[in-house]
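For reference, the structure discussed in these notes is given below.
This part shows chain A:
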Amino acid sequence: MLKIDNLEVAYGNIKAIKGISLEVNEGEIVTLIGSNGAGKSTTLRAISGLLKPRGGSITFMGERIDGLEGHDVVKKGICHSPEGRRIFPRMTVEENLDLGAFLRNDKEGIAADKERVLELFPRLRERITQKAGTMSGGEQQMLAVARALMGQPKLLILDEPSMGLAPVLVDLIFETIQKINQQGTTILLVEQNALAALSVAKRAYVLESGIIKMSGNAKDLQSDPEVTKAYLGG
Partner candidate 1 sequence: MAISLKRKNKKQKNPASARQWAISLTVISIGIWAFFTYLFDKTPDAVQSWFQVWMPPSTINESLVWVICALGLNIVVGYAGLLDLGFVAFWAFGGYAAGWFMSGFFNQVNIHFGSMSAKTIPGIHLSFWLVMIIAALIAGFFGIIIGAPTLRLKSDYLALVTLGFGEIIPQVFTNGENIGGFNLSNGTKGISPVDAIGVFGKRLGPFDLGWKFLIYFFLAACMVFVSLRIRGGRLGRAWLAIREDELAASMMGVPLMRTKLTAYAVGAFSGGIGGAVYATHVNGIFAERFNFSISIILLAMVVLGGMGNVWGVIIGALLMAWINATGLPAIGDTFNNTFHTEINFPSYNFLLFGGILVLMMLFKRDGLLPEARLKMISHENDDEASNTGGH
Partner candidate 2 sequence: MANTSYKARQARRVIIERTFGLAILALMSFWLVANLFKAPSQFAEVALIGLSNGILYALIALGYTLVYGIIELINFAHGDLFMLGGLFSAHFIALWFHQTKSSPMGWLVFFLALISVMIFCAGINVFIERFAYRRLRRAPKLAPLITAVGVSFMIQFVGLRWNGSGQKTWNSVLPAGHAMLGSVKLPFTTLISFAVTIPILAALTFIVTKTRQGKAMRATAQDQDASRLMGINVNRTIAFTFALGGSLAGVAGLLFQQTRGLTSYNLGYQLGLIAFTSAVLGGIGNLQGAVLGAILIGLIQGLNDGLPIGLGQQWSQTVVFSILILLMVFKPAGLLGKQVTEKV
């Protein structure tokens, strides 16, 4: 479904991504793990067209999408819930959800999807008229995921969905991620909470200083001593 080949991204003189290749197949949850600054978010931003790659290619459903503008990437069916939530703080929850469906014109479909995400996150229904900026971190995170779902993604990109959340909420978010996946959405997940990510994902790539250090089946990596060492400090 998504195929990245030898991708390179640089900020000024500094190369953040030094030629990585990865693949996401239809129906999978794939996770990218790695420490801060390893280049995970940069990879996602390049996929979504927020950054222009310096080299390599990104192919989605058989089409090259590297070099497309961000809004054109969304049109292809890739929705991205960015790091740090990035909800629109001065708008209500409902307005945020509507913006997630900005490119859609099917009123009924939108209404149905709104119903669906509010089923997934009942908390948001309670807050529907509240300004998003006044909600707690966990609620904002839910909104960010829900908003991305409103775009009817073929591929959902989640960047650090558990960041700063209480353990209970982390569980909830990961359960919901699995539920979304079971409903048929392919997911590319970036997480710092490596164990949680590995436990929901099918396959994983370990990123380090802009290159892919390891990749494989999530379960194998979970028990890999090197991964344990890197994330638990040996």
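Note that a residue touches a chain if its C-beta (ideal position, glycine included) is under 8 Å from a C-beta of that chain, and two chains touch if they have at least 3 such contacts; residues count from 1.
Here is how the candidates were picked: all candidates are chains of the complex that A comes from, given by their letters.
All values reported here derive from a predicted model rather than from experimental measurement.
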Touching chain, any copy counted, for chain A within the complex - options 1 or 2: 2
Chain A to candidate 2 touching residues, read off their complex: 48-50, 69-71, 74-75, 79-80, 82, 86-91, 95, 98-100, 102-103, 147-148, 151
